[in-house]
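Here it is, the structure in full.
With one protein chain removed, the remaining protein chains of the complex are shown where they sit.
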Amino acid sequence: MTIKKKFTTVIKINGVKIGDPKTFAIIAGPCAIESEKQMDAIAKPLAKMGVKLLRGGAFKPRTAPNTFQGLELEGLKIMKRVANKYKMGVVTEVTDSKFLDEICKYTDMVQVGARNMQNFQLLKELGKIKKPILLKRGLSATIEELLLAAEYIISNGNPNVILCERGIRTFEKETRNTLALATVPLVKELSHLPIIVDPSHGTGKKSLIEPMTKAAIACGADGVIIEVHANPKEALSDAQQQLTPDEFKKLLKNSNPIMKAIGKTMQ
Amino acid sequence: MTIKKKFTTVIKINGVKIGDPKTFAIIAGPCAIESEKQMDAIAKPLAKMGVKLLRGGAFKPRTAPNTFQGLELEGLKIMKRVANKYKMGVVTEVTDSKFLDEICKYTDMVQVGARNMQNFQLLKELGKIKKPILLKRGLSATIEELLLAAEYIISNGNPNVILCERGIRTFEKETRNTLALATVPLVKELSHLPIIVDPSHGTGKKSLIEPMTKAAIACGADGVIIEVHANPKEALSDAQQQLTPDEFKKLLKNSNPIMKAIGKTMQ
Amino acid sequence: MTIKKKFTTVIKINGVKIGDPKTFAIIAGPCAIESEKQMDAIAKPLAKMGVKLLRGGAFKPRTAPNTFQGLELEGLKIMKRVANKYKMGVVTEVTDSKFLDEICKYTDMVQVGARNMQNFQLLKELGKIKKPILLKRGLSATIEELLLAAEYIISNGNPNVILCERGIRTFEKETRNTLALATVPLVKELSHLPIIVDPSHGTGKKSLIEPMTKAAIACGADGVIIEVHANPKEALSDAQQQLTPDEFKKLLKNSNPIMKAIGKTMQ
Partner (left out) sequence: MTIKKKFTTVIKINGVKIGDPKTFAIIAGPCAIESEKQMDAIAKPLAKMGVKLLRGGAFKPRTAPNTFQGLELEGLKIMKRVANKYKMGVVTEVTDSKFLDEICKYTDMVQVGARNMQNFQLLKELGKIKKPILLKRGLSATIEELLLAAEYIISNGNPNVILCERGIRTFEKETRNTLALATVPLVKELSHLPIIVDPSHGTGKKSLIEPMTKAAIACGADGVIIEVHANPKEALSDAQQQLTPDEFKKLLKNSNPIMKAIGKTMQ
C-alpha cells in the first residue's frame, strides 16, 4: 500500500479531541443498554472519574437469533437521558441504514460494528451525515480493507471517521480475538485518521484489558473503548469481558503513568 | 454443536429442485451485469447447455469505493428480460434491506453475500419474504455461525434457505480463498438445509474451478454457482475467475461422469 | 509462483505406483503402533481388502509431554514383521535425523510430519537417502513453502518426494483442521510431484473421512492416507478419527464408483 498521509484529522466530540497528539480519549460503558437504572449506575461513577464519552448498544448484532437483541429506540432514549444528566457524549452502533435517522437524534458518534465494516451501502449512507463515525475493523479484514471502508464514508462526504482495532479472528482459543496492535502505528503511517483500540472485544478476558490498554497507549493509539458494567455477572451480554466501575478506575490509575511518559493526558 | 436434523429441505426454483438427493443444481452467469448485450451473450449458450438458473450482480459490494459498483435497478431489469427470453430463473445479491422490495420483483432467489452473512437486520427482513434465500458463508465465519445466520431467516418466517460454501480467508496466497469442502458433509449432518459450493470465489483461479466442482459433487453438495462471462478479459470485475461459455461447457462434460457415479443428474 | 512442470514423477512402493494417472493409492493403518496383536488385527483385514501400504507411528510427536510417545524402535520392528506377513509396504514418521538410519531399516517410505515440514536440517538429511519421502504440509504452511520444503530434499539428491495435503489450522472449531483440497490441482499445475490427501487429520471426524476421500479422488489426488484401528475407542491416540476395518471397507466400496468415473483403479 502506498496511501500517503498529508495531514492529521482531529475529531472533537463533547470536548474530547480524538486524534490530537496530546490527548488520549476514553470511551466507556456497557455492552448493551438494559434499563435506565443500569445506565445510571454505570454513567455516574464513570462521569466522576472524568470519562466524557459513554458507549452502549441499543441495536445488538448477536450471533444467535434467540438471544437478547437490544432495547432499540427505547434504549437510545434512555442512554441519551442518562448521558445528558452527567454531561457525557454518546456512542452507539447502527446495524441498518433504515435506523440511521432515528439514531442520529440521540447520539454524538455513530459506530459501525465489525460485522458491518464491509456493509458498503451503510457506509455510503454514513458518508451523507455529519456525525463522526467510529469504524471498527472487521473480524478478518485486512488493514487495507479497513482504510478502504473508511474511504467509502469519506468519499461520500463525511471526513469524520475514527478507526478502531478490535482484534481479528485466529485459531487462538484462550482469547476471544487476537488484538493486532501493530495496526495502530501502521494506520498512523498510512492514513491521517485517528485510531482507537477496543481491548474488551480484542481479548474477551477481563484480566487482559488493563495490560492491553497500556500497550495501546504506548504504541500511539488515540484512545480506547472499554466495556464497563455495574454488575457484569448479571449483564445480558458479554459478561466475561465487562469491568466493574472499580476495576475500571484501577485501570485508569495504572495507565496514567504511561500516558504521562509519552506526554498525553486522558480525556 | 448438537443441532439435530429431522428432515431434508428441498427448494424448487424454475423447475430445479435444490436439496433433492438425485439432483445437482447448476447456477451460472457473470460476476456483474454489464449490459443487455453482455447478458445475452452469456445466457444464450448457458441455456443451450441446459442451465436453468442465471446469476448476475446488480448491486456490487466492492472493496474500494472508486471501482464499478454495478448497474443497480437497471441491471436487474436487464437480467430479468434476458432470463425470460431463455426461460431461466434469476439469482442476484441484495446489499441493503431498502432495496429488497425492488429486487424481489426481478429475481427468483435472493443472495446474501459473504460480507453480509452477519448483517442480522437484513437477515430478519429476508425472513419476512417468501423468495428462497442463497446465504453465503462469511469470510471468517464458522460453520456454527453460518447455521445461526440461517436461523435468523428461518425463525423470522422464511424456511427457504440454501447455504453456500465459498471459501474462507487464510494466509494462503496462491488462491483467493481456501475452499473448505468438509463444510458440505458437516452441514448435511447438522442441518436439513441444502448446501451448494462456489468454486469461483472459493479459489479465484480459472484452472481450479473444474477440479473443485468435481470434488463438490463427490462430497455431496447440492449444486454449484459458477461465474461465466463471454469475454472474461474485458469483464468489469473478477476477470481472473470467470470461465468462458466454452470452458464452462467442458467443465459440465467432465463433471458428468462423477454425477452419474453418485446417482445424480444435472439440473 | 511460476514454478514450471516439465514431467511427472511416479514413485513405486511395494508395487503401488504413486503419481501414476491411472492409479489411486491407498495407505492405511493406525495412528500409533501399540502392539503386535493390535497391528495384526488391523493389517489382516486391510490386506484382504487389497491395501498394499501400511502406516503406523513409532515415534509420535505429541503436543503434551505426558502423553503416549510411541513404542519407538520396538514399534518399527513390530510393524515390519506384521507387514511382511501380509506382504505390505510400510510408511512411518521420522521425528529427528538421528533416528533416520534405524528407521530406514524397517520402512519403505519415510514420513515427515506437519510439525517438521520446515525442519530444514532433517529435510537435508532426507535428501541423502534413497527411500521415498512422504512430506506432509505444515499446519500453517503455504503451498509455496510446501514445494520449497520438497525442494530441500530434492536438491540434496533424493527426487522421490510425495506431498500430502492434511489440512491447515484455521478458526473453525467443528473440524480439527481445514482440508484445503484446492491444493491438489494447484500442486499438479505447479509441480511434477505426486500429491495425496490425509482426510483423517484433515477433518478429525470419522463421518467426514469418506466424503473427503471421494472429493480427493474427484479433484485429482494420487491417493489417500487414512487412519484405521481395530478398536478406535481403545486407541492410545486419535480415537475420534480412526475408522474400524469395516467402516474403511465401506469407504472403499463407496469410493470405487468415483475412481471408475475418472478412469482410475485402486492400488
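In order of appearance the chains are A, B and C, and numbering begins at 1 in each one.
Rule of thumb we're sticking to: a residue touches a chain if its C-beta (ideal position, glycine included) is under 8 Å from a C-beta of that chain, and two chains touch if they have at least 3 such contacts.
Not measured: the values here are computed from a predicted model.
When the full complex is examined, the chain removed from view is found to touch A, B, C. Considering A:32, A:82, A:212 or A:252, the position touching the chain not shown turns out to be A:212 (whole complex). Touch with the chain that is not drawn comes from one residue among C:23, C:38, C:95 or C:111, which is C:95.
The hidden chain makes contact, of the residues C:119, C:183 or C:203, with C:119. Touching the omitted chain from subunit B are residues 169-171. Residues 1, 140, 142-144, 168, 170-175, 178-182, 184-186, 189, 202-203, 205, 207-208, 211-212, 214-220, 257-258, 260-262 are the ones on subunit A that touch the missing chain. Mapped onto subunit C, the footprint of the missing chain covers residues 59, 61-66, 95-99, 115-116, 118-122, 138-140, 145, 148, 151-152, 155-156, 169.
Please note the rule applied: only the chains that are shown with their structure count from here on.
Of all residues in subunit A, those touching 2 or more other chains are 169, listed in ascending order.
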